[in-house]
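Note that this complex is displayed minus one protein chain, with the remaining chains in position.
Let's turn to subunit A:
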């Protein structure tokens, strides 16, 4: 999901140019030099190059435009539970100094998204954007900007891993492939979940599986507030879903506020990749 959204956003290329609220001007330069404590006299004539980004900041009431790639990617990661953000690095290149009276415009594109990575702050994704500032058609400054979107604190630690046994390994091998597998008795053909070694109906011990369509309705659910669970931000919803195949299965319900969850809610399975070895099924609203 995240990689797909990232590819799509990156393919859109540069956003429309956004014009700075004000032309480069001495009062804003002096506010900046005063706050930073920079008494370089050249800034009475030119803007400090490090102000490039300042000219096009959205401001107190400003909002990022709909086609802003960072805003769009942040929304995708918020939805996936990576709700905290921290800037990690930036690289600004200044082609020339700006003079008061010049008006800059900025355009940004999504460069890439990598993750999930385990960091000191928690599990997260690095989002890299590239911006170019123009005066007319002349690029005057460029910036690579990277943020880490991570699961907020209290979400210390990483996800609890399932104990995989010879009875359940087919299930986890399936989630890794994007398949939701249901155990089926090799004797009578009855479906059962959770998986076990013996059919409770005919007592055969030769299980196979079928791949579920992945759709069902919420049969019951809990909203978990406490105690803290590693790798999870409370509150979160765990739903027991009755699949169209007839078996019931537990997984986290994501992307739906707890207040909107109800019995009978129609859901479809999704797959949340924890790392190279573990993919968890999740429910999403249909």
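Just a few scattered comments:
Here is the rule we use: contacts are C-beta pairs under 8 Å (C-beta built on N, C-alpha and C of every residue); 3 or more make two chains touch, one makes a residue touch a chain; residues count from 1.
The criterion applied here is as follows: contacts and distances are computed from a predicted model.
For the chain that does not appear here, its UniProt entry gives the protein name "MaoC dehydratase-like protein", which is one of "Heterotetrameric sarcosine oxidase alpha subunit", "Thiolase", "Dihydroxyacetone kinase subunit DhaK" or "MaoC dehydratase-like protein". Contact with the chain that does not appear here is found for just one residue of A:23, A:49 or A:71, A:49.
Contact with the chain that does not appear here is found for just one residue of A:25, A:88, A:119 or A:204, A:88. Although one chain is not drawn, its touching partners on subunit A can still be listed: residues 28, 31-32, 34-38, 40-42, 48-51, 53-54, 57, 59-60, 84, 86-94, 97, 152-154.
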